[in-house]
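The complex appears here without one of its protein chains, the remainder shown in place.
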Amino acid sequence: MKHFLLGLVIMAPFGFGHHSFAMFELTKDVTYEGTVVEYRWENPHTHIIVKVEPGAADPATVGTWDVEGGSTNIMGRQGWTRATFKAGDHVKVVAHPMKDGSKGASLFYAVMPDGKRLYHDIARPKTEGASASAQ
Amino acid sequence: MSLQHLWQMSYDSHAIDILRNSKYAIPVIQSFHLFGITLLLGSMVLLNLRLSGIGLRQLPMATLSRQIWPWAIGGLLLAIASGFLVFVPDPARYAANYAFRTKMAALCVAVAFQFLIYRKVVRSGAAESGSRRNIVVACCSLVLWFLVGWAGRAIAFLG
Partner (left out) sequence: MSVLSWCHWLQNTPWATGIRQSDLWFPFIEGSHILALSLSVGLIVMFDLRLLRLVLPAESAAKIMRQVMPWALPGFGIMFLTGGLLFFSQAEKAYASGFFRVKMLLLVLLGVNALVYQLKFYPSMTEWESSETVPRGVQVIAVVSLAFWMVVIACGRLMAYEL
């Protein structure tokens, strides 16, 4: 927990000034890989609905997940656009799951086909290992 | 001690952990922040409408300011206290947010203006008239306080 948070400190963290991230397990980085059901480019939060098929590498990720990003402003500055994804696209995102076990998660970053990472916000780990994941 | 060390103290604190991990604590504290802002900005609207001579002309400036000023201060203190409680569980995030920094700077200017210039003007005899100086002072006060408000909103949207 402390490692991760120190990583956040190094990462020049971003402005979650809206409600609270208390509902997400911020210490866990979980990879969801599957198909885009819906890509909602909107305010106050962008949402990527991801369907992970049975037989996935991590069985705990099987199902349909609501991955929540930031505002169009904040995401836009990271390179996201309204056309970054569309329904049917293959997608791989790393996110922090909801604490209560429901199928929602807070976006950390998406991995694009060329390997490039699209972050939720201005967070850029100076060292890749700076944010220690729990898995 | 660097700022990073200071922030890390918050992340290491068990007591602050409770606040940080509570599902409803932060939104409820933010509601109190809004109560404070409503009191403060509402007071500023009333005082400045009168100072500029645009409204509330039947209410004497001296009485209005004497009666409403404590509520403005109360609102400001509530906003600062609740704002502090929102900031403390996640200091690194807010400190790096440009909108937050702008808000803090604007807050300092607004408070300085309110206590140094505004109070002097309101307590002087000339406050009763809607003179040009009074209009300028009233406008500055409103612009500064609403700037703080808008910067606060920008924290979530502009980053």
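Here the chain labels run A and B in written order, and each chain numbers its own residues starting at 1.
The definition used in the following text is that contacts are C-beta pairs under 8 Å (C-beta built on N, C-alpha and C of every residue); 3 or more make two chains touch, one makes a residue touch a chain.
Because the structure is a prediction, the values reported are computed rather than measured.
The chain that is not displayed touches the following shown chains in the complete assembly: A, B.
When the full complex is taken into account, the listed residue touching the unshown chain is B:L59, out of B:L59, B:L85 or B:M104. Remark: the omitted chain is touched by one listed residue; of A:R82, A:K99 or A:R117 this is A:R82. Listed by residue number, the positions of subunit A touching the unshown chain are 18-20, 41-45, 71-73, 76, 82. Interface residues of subunit B with the unshown chain, by the touch rule above, are 24, 27-28, 30-31, 34-35, 37-46, 49, 55-59, 63-64, 67-68, 71, 146, 149-150, 153-154, 157-158.
By definition in this document, only the chains that are shown with their structure count from here on.
Of all residues in subunit B, only 4, 7-8, 11-12, 20-23, 25-27, 30, 90, 92-94, 96-100, 152, 155-159 touch subunit A in the complex they form. Interface residues of subunit A, counted against subunit B in their complex, comprise 2, 5-6, 8-10, 12-23, 43-44, 70-71, 73-74, 77, 99, 121-122.
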